[in-house]
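Below is the structure I would like to discuss, written out as structure tokens.
Removed: one protein chain of the complex. Kept in place: all other protein chains.
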Amino acid sequence: MVMKALSQKFLPKARLQEFKKRLLDLGEVFAPVQEGDVTALRRIGSPNEIADDFDQTQNNLRAIIEPQNEIILTFKDTLKPSLTEQLPAENKRIVLWCRPCDARALSSLDDNFDDALLPDPYYLRRRKSTTIIGLGCEKPFPFCFCGSVGGNPFSTDNLDVIMTRVRDGYVFESLTKKGKDLEAQLTSLFSEIAAEQKNLLLEIQGKSRTLLPRSAPNPEMVHANLGRLFDSPLWKKWGDKCIGCGICTLLCPTCWCFDITDVETRGKGFRIRTWDSCQFPLFTLHTSGHNPRPTKASRVRQRVMHKYRYHPVNYSGRIACVGCGRCTELCPEDIDLIEILNDIMKAGEQQ
Amino acid sequence: MNRNPYLPDLATVVDVRQETGGDRSVRTLTVEFDDKEVASSFTYKPGQLAMLSVFGKGESMISITSSPTMGKALQFSVMRMGRVTSILHYLTKGEKVGVRGPYGNGFPVGEWKGKNLIFIGGGIGSAPLRSAYSYALHNRKDYADISIIYGARTSSDIVFRDELRAIAESGGAKVEMSIDKPESDWDGFVGFAAMNVKRLAPKPDNAIVITCGPVMLIKTVIKELMDLHFKPSEIYTTLENKMKCGVGKCGRCNIGPVLVCKNGPVFTVEQIRQLPSDL
Amino acid sequence: MTTTDPNELRNAIRGLLESKKIRTFIGWEQGSNAFRSRPLFLRSPDEVGNEIFSPACTPCLVRMIIEDLRYPLDKPDDKRPLGIALRGCDDKGVIELIKDRRIKREEVMIVGVDCPGTVDWTKAKKLIKDRKISTDDIVNGRLIWKDRGIAIATPSGEISLEREKILMSKCLDCEGHTPRIYDVLIGKEDTKRIPAEPPKEVRELEARSPDEKYEFWDDVFSRCIRCYACRNICTYCHCEECAVDPTTLAIAADSIAADKANRPEWVGRDSTDSSNGFYLITRAYHGTGRCISCEECDRACPMRLPLRLLNRKVRKDAKELFDYDAGKSVEDKPLLSETCDNDPGGFIW
Partner (left out) sequence: MTQTEGHAPKVIAFLCNWCSYAGADLAGTSRIQYPPNIRIIRVMCSARVSPQFVLKAFLEGADGVLLSGCHIGDCHYLKGNLSARRKFASFVNLLQYVGIEPQRFQMSWVSASEGGKFADVVTKFVNELSGLGPQKKLVVGDRLDEIISSEVPS
């Protein structure tokens, strides 16, 4: 979906440095940082840390809104305990340049954490205090398939601002009130957008869609087929190749599964929420020794089923996949989600 | 802002009762919330669950064994299984635990009014059953015949043995207990719970069955009940899975699209049949 | 250029499957694009044909033998050997598995191949960007060895890629193209074995002060996400029980409550730098005399942490302190299972 922008401004390249510096005055800034050969979204302390030319960050927005380590509470004295709730501070957070697919993924996270009955205060505090500035993908990356799952390289879902790199600078489009507020605080940096730049923007947006390298089967069809394929041999085929490392889930922008454990030393400690993965055998292991998902095949099935079957069943049809391609690209054994989906289509037709 | 669902309330252990012995012994802890307001706002249904914490060790999801009709103190029958439950077994009177909940759907005791209730359980499976039959016995006139069929490996493994005897003597319910292997001073049935069900052959008319226990027991009992022409929609059971959050967010207790902590743990056999075999 | 002829390889695999000498053959198939491949399992002669052997064959297949120990690929009563394609670097993994008595030599049927080097996806990605290689060529092209380098074969011709900019770093200082142990060798045996030098980064790091070293490693540790990919892809991490999640043995149907309750908890699930450090240091240490520098950990790490610098250090120490090199011969005893009166002891008061 592409939302109509509330306003369009132009940020000349010459003012980019100033823009970054000013953002740092407005709150905690998270931005892509070059780390060796790759980039990752990190909290930054200086504008020079920001990588201007980055492809896809290894981690994603989830690492900021639902961080890997979230301390739930601290306690003193385990036998006569006193507890302190540890909610994240409501500081203003700004994410500079996340890819549109990563922002789209927040809808799935919202489904899980922001339910009316038991909203999750840790997630919501971070979610509400974060202003997200997206960067449209003028040229998608080798594993991208957002176009097949309802997104596109310039999707504005869940973004407050979308920026697009054009010649000599960036188009800065405010999409929400949060974005508009940010724009107002930085207003002196922007110039009005010229007609020529507007055309260029449209051209870039239009072209980028045609550059998407990969396409996946229609998610609704996959969804329908999955209903019949719980016992299909295709799961063992892919499970055999899997090494159970959990990269596909830990770095998936729509995955949220977590573990809660206590860390204690000398009578005091904390209860911490950490990322967990359905690909780990321990994830579902009962203390009795029984494991409802004992094989790699059953765990691969859980991942795909959750994204393409269970989540849509529970949350009005929303597929929990945004087509960022990380699960495939980062998989050490190259287990390709798209090929699994193709197999699902094939198996579904055969039935 | 709503209450933080991950924050436990402190409660004090006011009573500890050893139910059974052995490696997997069962103890019933009675706990009372330290905060009076929390105590009065904690309302639950039979069959619901609560997360018990021992700080520094972790949390464990335990069925509430008491019935809301039994007053404000909560009871938890805990089988010693792993890290947290072992620590729970070391607790003595006056020590603290964290409690959050109640979670899960619980038994639809309201819908069962006027029906014959048949409780079939084994081992620690009697924990949620006790909550339900205590509730039914307390509201005795709402229900028709109540019977409890309970099986254990040996006579010393019977959880709530004295209580079940007292119920039988009071005439509130018919109680049938069985053990797996013969013992010299045992005058009841010897054999698995499912065999006892077959022998007793309860009638399916106007009846609700609530069964809970080890997986094998549930499976065999359901098979017997099917032979006796019970409807799958009239057999209730409770499922369990590993749980961490208890509020349907951590994503591990799912069976297909259903989350056991939130949508369960109570399901009818009819509902279970709709689920993928991911148990 | 490789001396391994694809047809010869295909016939060898087909022959093994036809004779029913092996239960499954583990090879590579083309992956999600020209630069990638994934393990392929062939179980009958008519499945032969999808396997490839090209510069895209980066994954080390030895891991699949370890996976098979825990999650059997075939029916557990099938005792026939596993067929596997091995290169000059992978066979050391098999030698270590035999030395650690996880498998017996006769449980694997090794088809040796001559590998002049495989691609590193992280490098490839950079190259794709710098060279503006078209999406179509990335998706539909196929990699080939060409003279001393690598090229993408496309319908419209070949695009050659510089060796240094595309090969895995282990391939750039390759210790030998063909395996030391094999049952069948497809291609010409590489007889010159070049002993690997530890990367110069290791020596540079060693020369730093403790605080400088720690600054470097703390940054690495803090970026670890504890996915355990480095462990799960590793050829020496074949333990049934791992220090970081010690449950496989403790939690079984017949284990008693006390065992489960008292199982060691070495490190928490929190992903802080010190917990991650504990994990990574422990893992590296367990590679003493066992790490074969296949650098799969480096490749598998989703955050691309320089884990090989830990493992190469451990390997270097094994060499310098004990003149021991992992994966040299099945006749060697595991380093830490032996002792010697002349072992270095200068560090002891």
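By written order: A, B and C. Residues from 1 in each chain.
In this text, a contact is a pair of C-beta atoms (placed from the backbone, for glycine too) under 8 Å apart; a residue touches a chain by one contact, two chains touch by 3 or more.
Quick caveat: nothing in here was measured; it's all calculated off a predicted structure.
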item	value
Contact set of the excluded chain (shown chains only)	A, C
Hidden partner chain, touching residue among A:Asp37, A:Asp52, A:Glu85 or A:Glu203	A:Glu85
Residues in subunit A touching the chain absent from view	71, 74, 76, 84-87, 89, 263, 265-266, 268-270
Touch residues of subunit C, complete complex, unshown partner	205-206, 210-218, 243, 266-268, 270, 272-275, 277-278, 281-282, 284-285, 288, 310, 313-314, 317-318, 321-322, 335-336, 338-341, 343-345, 347-349
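Criterion: only the chains that are shown with their structure count from here on.
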item	value
Farthest chain (mean CA position) relative to subunit C	B
Chain centroid nearest the full-protein CA centroid	A
Separation of mean Cα positions, subunit C and subunit A [Å, integer]	30
Geometric centre distance via CA averages, subunit B-subunit A, whole Å	40
Distance from the mean Cα position of subunit C to that of subunit B, given in whole angstrom	49
Where subunit B touches two or more other chains at once, by residue number	81-82, 85
Subunit A residues counted as touching two or more neighbouring chains	259, 261, 276, 285, 287-288, 290
List of subunit B residues in touch with subunit C within their complex	23-24, 80-83, 85-87
List of subunit C residues in touch with subunit A within their complex	31-33, 36-39, 41, 59, 63-64, 67, 71, 73, 121-123, 125-126, 128-129, 135, 138-139, 223, 225-229, 231-233, 245, 247-248, 251-255, 260, 268-272, 296, 299-300, 302-304, 306
Contact footprint of subunit B on subunit C as seen in their complex	251, 256-258, 260-261, 263
